[in-house]
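With one protein chain removed, the remaining protein chains of the complex are shown where they sit.
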Amino acid sequence: MSWTLALEAGLAALVLGVAVWTLSVRQTFAAVVAFVVYGLALTLVWVRLSALDVALTEAAIGSGLTGVLLLGAAARLRATEADAVAERPGAGVRAAAAALAALVALALAAAVLYLPEPAHTLAPAAMAELPATGMRNAVTGVLMAYRAADTLLEKVVVLISLIGVWSLAQDKLWGGRPGLLHHADPDGALAFLARRLPPVGIVAGIYIAWLGADQPGGAFPGGTIIAAMWLLAMMAGVTDAPPISRRWLRLVLVAGPAVFLAVGFSGFFTAGAFLAYPVAYAKALIVVIEVGMVLTIAATLGLLMAGPPERSDKP
Amino acid sequence: MSLVLDVFSIAAICAGAFFFLAGTAGLLRFPDALTRLHALTKADNLGLGLVVLGLLPRAGGVLPALKLIAIWLLVLLASAIVSQLIGRAARRESRLQ
Amino acid sequence: MTGFLLAAAGFVLAMVALGLVRILRGPGNADRLMAAQLMGTGGIATLLLLGAATDVPATRDAALTLALLAIFATVAFVKGIPAADDPDRTQESE
Partner (left out) sequence: MTSVTLFGLLGALLVGLGLFGLLVHPHPLRKILSFNLLGGGVFLLFGVVARRGAGAGLGGDPVPQALVITGLVVAFAATALAVVLLLRLFQESGSATLRTDAPAGKDAGGAADH
């Protein structure tokens, strides 16, 4: 047992050190690189906490996509860093902020130390009802059945944030292609990677999404991996981002929530409540929803990364 | 038989761990970006490769073992290309200074 | 054997964590990325070792995800360098 505790203490020290470094370093770029490492280390923490589903999602989103997003922004905003230094708050404000942060941390630490014994848990309840969903992974069961409304609304939230991103385009570019045009050497190393990795990556993404029914995995990490592969091809200039006015693109974006809603409303007739599944078809319906979700998550996250339209569709 | 396999696993994983040690030492001690990159690729290719090799007998089947090898091959492909890109970026940075 | 695998996982993690000093020292951004890259590979190795030690096969899928996504930071960095800074770009673009 002591081996594992030593390992966990080292891991916790690593996470803490990287977090302090992210905050204290002057250069934004170095801070973002440290943040990527923070995500990687947290993935290991999730494995130690027996939350494999979360570890997969953290590996894909927490360190992968968020890191790319912030690195790109740091590169584009490099010129503004010097001005910001002059705006640093005075010692009084810093001390007050430190006191507030310490107070919050202490309160949370006390809450952790005085968590009720025995711990409240919904694990037995979740497991008892799991056979009715046809799933064997309890987390997927929670996401797709007991808290299906949550997951549905989350899809909508992500879609709304994409609409928010698009609406920041200049008026004359509305409907155009997202992001800057990436010029790349067609024979270069990056283009080679962008041709070889996505076929493998897309298969891996579908595999992880498919696993979700029985083992850790699911639509979130699977869809994120596919989005990342699309992003790689876009960044390498192997493919171009589609103009956001395309009808097929809009259809893919609403496919996930639409299928989810359709199944949800059909629940009124087949099982007597919104988002209730008839037991005999529960697994089939959940798989249908998940297929739609993987498509929509991949498209939405990929387009969120690509940003608002910056080039007119007209040549 | 299982003793032989255990010894094989331990030997391969120790060798892999050594290459991670070597990679870190090189990354910290070597004088410029390109030599540090050279040290890094040893950890990527040999370090992970030997760890995977050592874990193969313990994978519990042919398919899990193939998955381990696939992970290593993916890292090989990605790290080979990423090293190229980092090397080019390092050269660019040194020109700018 | 479990103890050995855990120790190996801890050792690899300690090594790559030590390598992170490069993020602190730099000097170039390329050096910082190398440390992140090493952490990615070391994280994959640690996951695989931990998974074997605790007999949780699903850690392999987490390692697979990391293997596919760990390189993205570097790609974003290389693409993020503006064209004006980039003497190679003239030879590279069509």
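Labels A, B and C are assigned to the chains in the order they are written; within every chain, residues are numbered from 1.
Definition applied: a residue touches a chain if its C-beta (ideal position, glycine included) is under 8 Å from a C-beta of that chain, and two chains touch if they have at least 3 such contacts.
Just so we're clear, the structure is a prediction, and the values are computed from it rather than from any experiment.
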Contact set of the excluded chain (shown chains only): A
Contacting the left-out chain in the complete assembly, out of A:37, A:190, A:204 or A:304: A:304
Given A:37, A:74, A:263 or A:295, the one touching the chain that is not displayed: A:74
Contact residue for the chain not shown (choose from A:38, A:230 or A:277): A:38
Hidden partner interface residues of chain A, rising order: 4-5, 8-9, 12, 15-16, 19-20, 22-23, 28, 31-32, 35, 38-39, 42, 45-46, 48-51, 53-54, 57-58, 61-62, 65-66, 69-70, 73-74, 76-77, 80-81, 83-85, 87-89, 93-94, 97-98, 100-102, 104-106, 108-109, 111-113, 115, 119-124, 126-128, 138-139, 141-143, 146-147, 150-151, 154, 157-158, 161-162, 164-165, 168, 218, 220, 297, 301, 304-305, 307-308
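We take it that only the chains that are shown with their structure count from here on.
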Category of the chain touch graph - line, ring, star, complete, other: complete
Mean-CA-position distance for chain C and chain A (Å): 19
Whole-Å separation of chain centres (CA-atom averages), chain A against chain B: 27
Touching two or more other chains - residue numbers and ranges from chain B: 70, 74, 78, 81, 85
Junction residues of chain C, two or more chains touched: 29, 33, 35, 57, 64, 68, 70-71, 75, 77-78, 81
Chain C contact footprint on chain A (complex, rising order): 3-4, 6-7, 10-11, 14, 17-18, 21, 25, 29-30, 33-34, 36-37, 40-41, 43-44, 47-48, 50, 52, 55-56, 59-60, 63-65, 67-68, 71-72, 74-76, 182-186, 188, 190, 193, 197, 200-201, 204, 208, 211, 215-217, 221, 225, 228-229, 231-232, 235-236
Residue ranges of chain C touching chain A (in the complex, touch as defined): 3, 6-7, 9-10, 13-14, 17, 20, 23-24, 26, 29, 32-33, 35-36, 39-40, 43, 46-47, 50-51, 56-59, 61-62, 64-66, 68-73, 75-82, 89, 92-94
In the complex, chain B residues that touch chain C: 6, 9-10, 13-14, 16-17, 20-21, 23-24, 27-28, 33, 36-37, 40, 43-44, 47-48, 51-52, 55, 58-60, 64, 67-68, 70-71, 74-75, 78-79, 81-82, 85-96
